[in-house]
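What follows is part of the complex, with its chains left where they were.
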């Protein structure tokens, strides 16, 4: 029996669809409410023909409303909404006692000022910022915080791939925080399910380019978490790129070694050796997006270049998976005292 | 009438095929000899069905031999051979008075010691290293050197995209040479026409990964040219990546600004404002591989991040074009006193 009742708000995009996919297959969770203004009244399987014939896929989209979600009996609601909009639903759902896992940026930052600087409008619910937990369960103590959280801010796609390998090195002072340079490459689904011609097949295929330089919004949460780890303000150089793949993020980060090169592998091992979802590939082993797509895995390899004195961190994840939907389900598992890997073991 | 007689040695791979394509269409050059052990006796158009029915495509592959090439009357020979092998043909062809444009790495380095360090065997013809000209025509004074050269070492694919934007900044002391970090993303044709299953469609599609870290062979020529420009030894951090595209290289380089940010654009403009093939996109404009594939263009954009004090250089080229074959044809044009753009204006 599927004991846990869940809702997905704003389920018509790629992140929403991936959440639906994971929850339809989840052995312990049941979808009781999915919302979409655009698809109100239509069953999931009509909007997403891939789900056709799967148990639960006859559920119909409803208009988004906290009342409807509460009436359906949802214990947990996932918000796959644009930033700014998500906060409004979070407030209403929390008031009804429904725990919220927000996949937007609205509650990822501790500071309303930084939010306004990066997102261009005042924070819509600053009073909730203290309560929200940044849901990167692999960080020290974070799983415990998520377990008891009412409001989890699930991390962005780039941040997960960048923060995770860097944190243990910063915590141990193995690299110079001022020297961090990151390049990420994202598949096109990162742009969302969009009619923007820039992301049409003919424009995105056979096209490789940087974008969003030099101050991508995700920098705010990246630097927040790195600063916590380093115990000092950290700013990094970050360049995202769009590459012709459906999903996946490959991230290459380098930084100047300030400690012992052998300590790099040891620090990663200490932090993630027992992790369910971080897979350490070892020295000289690049991470490949094709090994992690449609999973909750984050693969991490590393190397050291004695010529330049720089450490290389090579990570890969699915931008819609560990970078969004499956990471949010991982938080749900923690919040509901399920096994962390429940419903997340598909490969 | 096509006045200039040319030969291509080792014409069965992707670089060779691109050379053939350019020379078949070139208004002033004629292919008189193409060699391939594998395809000896077969006409070009059988091996490359794309060329079928095009004037000149009935020419048959011959076994590689300097005598045959000389007998065919070639004035210029392109070598699209593996390193180590190319040198042997270069010696034989130069002895017969045939000018050589070598697309391998054999003559790109000034130092036989550095060659041995990076390529793992002694240099096959160290006596020719002084004579060879590193054929990046956009560099200051390089066009003149190419015009009179007997032996041109045509640059590698990554180096062209990395060296070209950096040189003017290093020459003017605008960036810290010790701070350079480069990420490049290459299409799969960079691996050559190969039966290696790693580059099969199903392995390379939907796969994004770093490789060849931390000491890629191309670093040797990159650092050689950057050191000349900087007037001091330069070592850079360079991470190449493989992305699911046919061709194209996108390169993102960052370095700490040591001068005035406004000087960046001015330095690029001064160096390349009149260039036929370097297209300056301006500040905040990323370069996209899709705009340069099958051309000899190198697109360069740039940006400055005041948060980290780093300059961003964003460049794109075709790895088989400006990164290999069309750049070699550009050298041929210079050597034979043709217009630099002859046969290279297709878009």
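As written, the chain order gives the labels A and B, with residue 1 at the start of each chain.
Just so we're on the same page, a contact is a pair of C-beta atoms (placed from the backbone, for glycine too) under 8 Å apart; a residue touches a chain by one contact, two chains touch by 3 or more.
Computed from a predicted model, the values in this text were never measured in an experiment.
Assembly remark, whole complex in this entry with 2 chains visible in place, copy number of the identical chain is 4.
Keep this in mind: only the chains that are shown with their structure count from here on.
The distance from the centre of chain A to the centre of chain B, each centre being the mean of the chain's C-alpha atoms, comes to 39 Å. Residues 181, 183, 185, 187, 203, 206-211, 213-215, 235-237, 239, 241, 243-246, 248-250, 252, 254, 284, 286-290, 293, 303-305, 307-308, 310, 312, 314, 316 of chain A touch chain B in their complex.
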